[in-house]
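Note that one protein chain is taken out, while the other chains of the complex remain in position.
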Amino acid sequence: MNFLDGLLILSLLSVIVTGFAQKLRSAGWLSSVLLGLQCLLLMGMAGLAYGSPAVSSSFSVSVLGQPLHWQFNALSWFFALITLASALASSVYAAGAWGEDYRLQGGNPGLLQFALNLNVFAMLLLLASGDLLSLFVGWELVSWASLLMMVLAGGAAGRFGLRYIVYATAGAMAVMTGLVMIFQLTGSFQFADFAAIAPSLSNAQVVTFTLLFVFGFGVKMGLLPFHLWQADAYAETPGPGAAFLGAISSRMGLFAMLILVIQLIGLGRLINIEVPYSFFSLRDVLMWVAAFTIIFPTFTAMRQNDARLLLAWHGIGQGGYMLMGLLMVNPLGSAGGLMHVFNYASYQAVLFLVVTAVIYRTRTADLNQLGGLVTRMPLSFLMMLICIIGLAGIPPMNGFVSKWLIYRSLIVEGMPLLFVASVVGTLGTILSVYKLIHNTFLGQLRLEHEQIREVPWSMMIPMLILSAVVFITGFLPGIVLDWVASAQAALGIPVLEHTLGGVESPSGNLDMIWICSVLFGGFAVGALVFYSGNKSRRVHQLDNYAGGHFLTADDRYHYSNNFYAGLMHHIGHWYRGTFQWLESSLGSAISLLSAATQMLFNSFHPALFLLLAATLSLLFFAG
Amino acid sequence: MTQNELEKIEISTQPKRTNPLANVFDDLVRFCRSRSMFMLHYCTGCGAIELPPAMTSRFDMERLGIQPMVTPRQADILLITGYVSIKTLKRVILTYEQMGSPKYVIGICSCTVNGGMYWQSYATAKKLDEYLPVDLYIAGCMPRPEAVMEGMQQLMQKIKTGEADSWKKYYSHYDYYLGNQQQLFGNNWQTPTDIIGEAESYQLMGPQTLGEHTKILQQVQKPLEPLEMKL
Amino acid sequence: MSEADSQKLNVLLQGIEGLQLTQFNQRRLRADISPEALPALLALLRGRAGYVHLSAISCVDWIAEDEFELVYHLYSYETKILISAHIRIARDPGVYLSVFDIFTPAAFFERDIHEMYGVYFEGSPDMSKFILTEWQGPPPMRKDFDSEQWVMDTFNWQDYHPDWLQDIEQKGGGIVRTPESRRGEE
Amino acid sequence: MNETLLTILEVIFMPVVAFVIGLFMVLMMRKLAARLQRRVGPPLMQPFYDVIKLYGKQTQISHGLIHDIGIIMAVGGYVAAESLLPVPGMDGIADKGGIVMLAYLTMIPSLGLALGVGQCANPNGSIGISRALTSMLAYDIPYIIVIFGVAYHFGSTNLIDIIDTQQAGGVATWGISEMPVLAIAGLFALHASLGKQPFEIYIAPAEIATGPMVEMGGKYLGGLFVMQSFQLYTASVLYVSLFLGGGENWITFLLKCFAVLAIPIIIAYLFPRYRTEDLVRLVWKWPVMLALIGVAFVMT
Partner (left out) sequence: MNSIVLNIALPLLVAFLLPLIHASSRIAARITGPLVLMVMMWSAVIVFKALEYPVSIALGGFLPPVGVSFHLDQLALLMATIIPLLMLLLWPYQYEQNLREQTVLLLLAAASSGLALSGDLFNIYVFYELISVASFGLAAANRQASSFAAAFRYLLISGLGTVLALTGIALIYTQTGTLNLAQLGLLSSRLDNPLGLSAFALILLGIGVKAEIFPLNGWVAEVYSTASTRTSALLAGLVSKLAVLAIVRILVVAYDDSEAGLMLLVFGVLGIIWGEFSAWRAQDLKRMFAYSSIGQLGMILLAFSIPGEAGMFAGIAMMLHHLVVKPALFLLTEKWNHGTDSLRGAARLSPLAAALFVLFALSLIGVPPLPGFWAKMLLMSGLVGMDTSVYYIALAVLMIATVVEAQYLIRIAVTLYSASDRSSELRLASNTGVMSLFAVVLLSALLTLTPLGSKLYHIAAESSNRALYIRTTFNVNPTPVLEHKNATQEASL
């Protein structure tokens, strides 16, 4: 009985307990405590992140002659940490005032907690997988568990969950095909066996495996062009659930892809495979997929008018950075990609939670129905500010560090176009997150929102802690880079040399401790200069220059709709909805085919078919 | 209270500070103020047409540090360049109140002095300084750019010496100005700027800041407290 | 106006009682008509003769006769003729029918006339204040409103009498006649 | 320890120098504009007068805490950024960040300003910010390609290394002689980033009442004036460091900086303003194309 056994068993136990305790009022706190205990057990394995050898579970199952076993290494630990931390934050958030409110709105917070625990269990099982079969079992559990979370809200959520599951099943089928093919090659599902034959695979086989796995796992990650399901589904998930799913759920795809494509097949093979009639290697193709995954969803996010959708679309885009970083051979890039998983989870969770807090108070996430909340919910504003700085990848928050690593590696590798693509994504992010914070927290406070207050502490504390993480790991990125380096070692890729403040390298350093200190020193100077002037006096928001117009509280003069009108004049017609079109035409094609098959059944007598089939087969064999 | 009485009231200018360094500092600030005048030309009438020549290469106001600005927040000088209809006057007052002090008002053209050729019109205000404290009039119909420049230089001189402090009068005699405004606009008249509050917070209250007219205002006005941050 | 046009118009308008057409020149016609018949005339002109453009409604205050004169200016793009239909209504109560149902733009003119003269148009969509939103007094364009007096009562004047002006005045120049004194002369 | 102390001293001193030089750059800008329009232009100390007057305003209008903090961030961000830009004799913390860092650090002031403007609740301000961000999206793309090209060429993102390499080899190894196409693209991007005509869509006084500055008076506007001088300084020094070999000594350094800045300014005052979409179209077409060609040259 080691920590891993304890963790998995406790997790399963939590699922069962929260499943039965759904109706309890204190179900939320119960679930939080259970998740907290799991966190403690995970901390017991913290040695993994600092070089301890992998932990194997002491139990294993054998199905059809194939053993399934589970183990934790630094990579699993890293992902598990993110999973459990975001789950704990979401659970605490949902346990207090929010859960009460959710109950009053007709929801079942206990069910939400159950779904949360189920997801955590599934994810831990996936992260702990010690062979391909357990990986697939974990993978499917994750897929279906997140479906449960998505459809909790009912209504439109059901539709979006359904759409998700179609994508997920398609992905699962691809993965399963890949696994079965591996099995036919090696006769086992062990990682080691596949790794052993991987170098001797033919190029065609490598391409097949890569495409199958990238498609299969990429669906969950929201890789282009399989990304359409994600934003809607996450946006409709109840707030804390969305925070959890948004933070980590999609990253499970990345994890699995890491194991199969990067660890087992190896980037070296991908780089050596040239795509015919082009300059691209297979790796380059994947990197471009990642690049487009950054750009398109980010710019789609810019046009959203619902805060949750906006964030969810960003979640898709940010996944592209991670993949892009991890497809880089040098340690900078892969460290950037891995670190981005952590960073992204930290701020995305907070962002969803803040948006939920806004919904909790105002009952809307429509960016055209909000505004000026900063005076009423200043702490929430601060959280959102910290986290959008992180999301946009601007110093001094942690998002910058990981993106910096990715940029640096792109420069080192000499990939200008990908570099531009990633920067374009960042710029797009800046634009849309400003729209988010502007339309919710800045600008005119609406008359109907004058009386609202900051959210209660039960909701505030998880946000506060997570945003502290966003800041601290930006200030001291070395903390996370330690874990990342161990994960890199576990994956068997080059390990990044780093310091507490960042990276030391002959071709350009990064020392966030200095940078942050100087930055805050600069702010201090700015404040000094500012406060040396005469004291300013606050004025009412209606005391505002509008060309001599007298503003009244009934005037809605908050500039929110079509926020980037000028830009949209130029790029608006580039939004063709091609992917939507593709998806719906595929749907129509299936519908058509389906109608045709039904018609065939209905319009002719089956005897006719019988005779026809008999004639044909006789002709076939006789002729 | 008539205009005459108003003129006679001594505005309590800030006493000269005893610290010589502070005096030098005050002088420096005043000098800078006089050499950096951002003007909001609120183009009410025909007079505005005389400003482009004053700004461009023939006379080049920028030599003197005068720049046009487009919002009252940024501006120091409010130029009123022609007849002020009652409807416009409301906006002029709003704009004036939104400017940051020290602020100066220049009335250009005869219309701002006495109504000019619209003296018998029911629709235009006649004496601008009943509603706003005017530092300087530049009469004429319309005054030539030279006159505008001359006026500007006079104002610079007044700022440099510290004479131009009519803006304080607006705070310290708000009741008077408000009374005149109410007479034209009715008792429901209210601007979004809380002049009394400002006067209080900058210690610019005078003997006649409050009075019967402000009492009316305080009765009818919609509250304009700033939105405080609430935790 | 060609003979044919004139003929046509005569035929068209012969049914209207009390209509008196006067031709000023090729392009202008004056129609004097009773207030009751005006809507019929406008409807006919618009519907049958192509006078689709109501270019203005103007009002004259005939205070001596105690009447308002309303003039409807109609223009035809086909014949390029402007017809001005004149009616007279009693000053008191100063109420007339709106022609908004015939010409939509009439609403704007009627609102303006209501504001300036106090004539009320029944059936006009909006008779609220338009330009003079700050104005509390009587309709200012009525002859019985004394604008100058009102100004004198309402506003003060600059007390501006510098020495150089006094010099000029002593020499017989400058503005020696104050507004008050001028009023006395008239 | 001594080294750390020296660094700290440099970090304190560099923004001061930058501020003074920046004010003179503002002056040069206004003077050049005046000369182009056949005017005399403002006196020598005009930028100082403006800043002092604005800070000396007696009533200051704030729309809330974020309005204040926005200005603090706008000034403070640049103060910090200046310490990443090596000048003759002072390296500050340039070796701790590099150009990518600098490029992102200079976004902090803009973000601060955007926040402050947002709190003002003035639609003109919001429109201004939306346009400013749009133009940032436009000019940052060529700018970042140029940075990529330079970093790739010199094999480093460390500005000190880049300057040293150029100074060691003389004019022939200057960025501008080795990468002329990139240098042109960089100048274009620099121009666009200054927010001067024809790219001043977010100021647009006649359209949106100076956009972000609409509610800024007194020390708020003063802060923005300071920010503008920093901005001019940063842009020109960065360009000089990347393409013109940095400063061997203060005289050549200042000469280069002012010369670099003069070019876009002279062009600027000959033009009216683009519309937003035209700006985006223009900047995404020509400078990006040039920059990509330049990078292609650098990489082959």
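Residue numbering begins at 1 within each chain, and the chains themselves are lettered A, B, C and D in the order written.
Just so it is clear, a residue touches a chain if its C-beta (ideal position, glycine included) is under 8 Å from a C-beta of that chain, and two chains touch if they have at least 3 such contacts.
Only a predicted model underlies this, so the values are computations on that prediction, with no experimental measurement involved.
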{"item": "Partner chains on view for the chain not depicted", "value": "A"}
{"item": "Touching residue (missing chain; options A:276, A:506 or A:606)", "value": "A:606"}
{"item": "Candidates A:109, A:161 or A:317 - the one touching the absent chain", "value": "A:161"}
{"item": "Touching residues (missing chain, whole complex) on chain A", "value": "61-66, 136-137, 140-141, 144, 147, 151, 154-155, 158-159, 161-162, 165-166, 169-170, 173-174, 176-177, 180-181, 183-184, 187, 590-591, 593-595, 597-598, 600-601, 604-607, 609-614, 617-618, 620-622"}
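The rule we apply is simple: only the chains that are shown with their structure count from here on.
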{"item": "Most remote chain, CA-based centroid, reference being chain A", "value": "C"}
{"item": "Pair sharing more residue contacts (C-beta pairs) when B-C is set against A-D", "value": "A-D"}
{"item": "Inter-centroid spacing, chain D versus chain C (mean Cα positions, whole Å)", "value": "61"}
{"item": "Euclidean distance of C-alpha centroids - chain A vs chain C, Å", "value": "71"}
{"item": "Approximate Å spacing (C-alpha centroids) for the pair chain A, chain D", "value": "35"}
{"item": "Overlap residues in chain A, where contacts from two or more other chains coincide", "value": "372, 374-375, 378, 445, 537-539, 541, 543-545"}
{"item": "Contacts with two or more other chains, residues of chain C listed in rising order", "value": "none"}
{"item": "Listing of all chain pairs that touch each other, if any do", "value": "A-B, A-D, B-C, B-D"}
{"item": "Chain B residues within the chain A interface of the complex", "value": "71-73, 90-92, 94-95, 98, 191-194, 197-198, 201-202, 222, 224-231"}
{"item": "Chain D - residues contacting chain A, complex", "value": "11, 15, 55-66, 68, 71-81, 83, 93, 95-98, 100-101, 104-105, 107-108, 111, 114-115, 118-124, 126-127, 129-131, 133-134, 136-137, 140-141, 144-145, 148-149, 151-152, 155-158, 161, 201, 209, 214-215, 218-220, 222-223, 226, 275-278, 280-281, 292, 295, 299"}
{"item": "Residues of chain A defined as touching chain B within the complex", "value": "372, 374-376, 378-379, 445, 450, 453-454, 537-545, 548-551, 553"}
